[in-house]
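Let me give you the structure first, and then I'll get to my questions.
The complex is shown incomplete by one protein chain, all other protein chains being positioned as in the whole.
Then we have chain A:
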Amino acid sequence: MSTPRSSSTSSPPQIPQSLTLAHTASSTTSSSSASGMRDAAEDDSDSPPSQMSEDDPGGGGGEGDRWEPDLRGGNGGGGRWAPPDQVLENVLESVLEFLTAARDRNAASLVCRSWYRAEAQTRRELFIGNCYAVSPRRAVERFGGVRAVVLKGKPRFADFSLVPYGWGAYVSPWVAALGPAYPRLERICLKRMTVSDADLALVAKSFPLFKELSLVCCDGFSTLGLADIAERCRHLRVLDLIEDYLEDEEDEMVDWISKFPESNTSLESLVFDCVSVPFNFNALEALVARSPALRRLRVNHHVSVEQLRRLMARAPQLTHLGTGAFRSEAVPDGAMSVSELATSFAASKSLICLSGFREFNSEYLPAIYPVCAKLTSLNFSFASLTSEELKPIVRNCVNLRTFWVLDTVGDEGLKAVAETCSDLRELRVFPLDATEDSEGSVSDVGLQAISEGCPKLESILYFCQRMTNAAVIAMSKNCPDLVVFRLCIMGRHRPDRITGEPMDDGFGAIVMNCKKLTRLSVSGLLTDKAFAYIGKYGKLIKTLSVAFAGNSDMSLQYVFEGCTKLQKLEVRDSPFGDKGLLSGLNYFYNMRFLWMNSCRLTMRGCSEVAQQMQNLVVEVIKDHSDDEGESETVDKLYLYRSLEGPRNDAPPFVNIL
């Protein structure tokens, strides 16, 4: 069951034992309500995991449904005694405080009006998986006591430059609405949204109790905005900046680290490896020294090992450390020795998660040996290690659960992982050379080895150039607990390297044998057969990513008809046309979104969807080079359910049908 990563919500009030509600494990499937809203939970971040339970706030009736307080009986307000309904609501609110998972809350809100009201007043975390599915005003009107807001903006394919700049997902209207409505707001998590410095300044100003800011894959802000947050949010516990794009001009950047308050801070987590501009190290050291609660620190690559040592000395209680780089800045003679650095690591007795290593001197790698045995998470995905460099390290990492690495370690390196890390749950193998024709250093051999050595594997992301059905089938049998299976064979349409067959059987085995699978990304040469398998067996799949695959519209039909839990479908460069699109008409309301680019859609098909489905927003996104004016072919389609209708901030290249 997913829980928010950092604890920030206020504890529920004490209530008499007889009224305690048992904490339900909400894995039950909720039947779809009349408006077709379904709930989902997933983790799609491409960064160290932050469990974000996902559910839409919708589910309580259609548009225009307003709930007025229902004070029947009594003296019409200001009575000397509370009417019975009021008592019930108070009790109900106390009880519902214990429900934390949004899925449970959505279900509770559907019971009746008083439950709806009680739930709306007691929901503390508001999760909105698509910022355009509901307007800020509406959210704020329904929920009264929100303390945390999680917002997601652009579709995931924006990460791969498929969504043009300026598409949308601005957080400004949200911040403007949240400010007056929730003065006690403590936490904001944003993913793939555009955040300006002004927005950050407004956040800092609007929420005096603000504690946690987490920005993942966001853009639009700079160190100026960070300075405002640092300076004004005196209760800040978490500042996590993960894979954001900052807009700093070299000569305009601000020394934001110096802006934290002079007194002891409540900082628990400071992650800024994506803030690539240099910063004032002494200020950071001083900040760390006066932050006794600091557990997670991830610095950028402007930190040398000498400086890292100083930081570690100031914060021996760290559990998560991102080293930034891992190299010495000193002249060769004055460089720190490995053993000195190793001493620092030995002194960090609580370290369980290591990352960074962006530019590393390999002679310093042995310094981490003292902590390897306790590590549960190791991220080498920015360090081009060879298998010889990896082996001595990973041999000690017996407790590793999460491992991110570059394919430079090769199948040999993965074999070493398989030999030692029998408890591994999550593996991600990234390509050093992310081009189609690169050599590719890992293959089916590595995958097979991992499947044999790591039977508890739950999540895998694997980039390679050569793969076989046999290896994928082996993984499907050896790792039955797989929840996330993402295989990227980088060369387009590549078949099985040994048999020359399509990869249908491999992926078919995955959906057949991995009964807990909720997320799947396919690649390689695939025919409609693969999608028939997916539709037939992929009953729990919520997220499906398809690229350069399939023969015909039947593929889409199989998926829509078969994958009853489908929430997010992203497709690119596949031969699917209007017929395939229309086969999904009955299912679009159950999904968060559908993305299709470079397929064979036409305006006619998309318009038909828009006409028939009133609660869908159908966006046709054009490339700027479309000088041909109105074209029949649709290059990018993004459709999503929404309570608000067409958004009013769409740029000219977005045509909302």
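Everything below uses one rule, namely that contacts are C-beta pairs under 8 Å (C-beta built on N, C-alpha and C of every residue); 3 or more make two chains touch, one makes a residue touch a chain; residues count from 1.
Rule of thumb we're sticking to: contacts and distances are computed from a predicted model.
Undergrad: I want to check something: the complex is missing a chain, and I'd like its UniProt protein name from "Eukaryotic translation initiation factor 3 subunit B", "Auxin-responsive protein", "BZIP domain-containing protein" or "ATPK synthase".
TA: Going by UniProt, the chain not displayed is called "Auxin-responsive protein".
Undergrad: Please pick, from A:E340, A:E388 or A:E436, the residue that touches the omitted chain in the full complex.
TA: Touches the omitted chain: A:E436.
Undergrad: Taking the entire complex into account, which one of A:A230, A:V299, A:C488 or A:L639 touches the absent chain?
TA: A:C488
Undergrad: For the chain not shown, which residue from A:R232, A:R309, A:R358 or A:R466 touches it across the whole complex?
TA: Only one of A:R232, A:R309, A:R358 or A:R466 touches the chain omitted from view, namely A:R358.
Undergrad: In the whole complex, not just what's shown, which of A:L178, A:M193, A:L224 or A:L246 touches the removed chain?
TA: A:L246
Undergrad: Hey, which chain A residues sit against the chain that's not shown?
TA: 46, 157-166, 217, 219, 243, 245-248, 250, 274, 276-278, 301-302, 329, 331, 358-359, 381-382, 384, 430-439, 463, 488, 490-494, 545, 547-548, 551, 572-575, 598-600, 623-625, 633, 635
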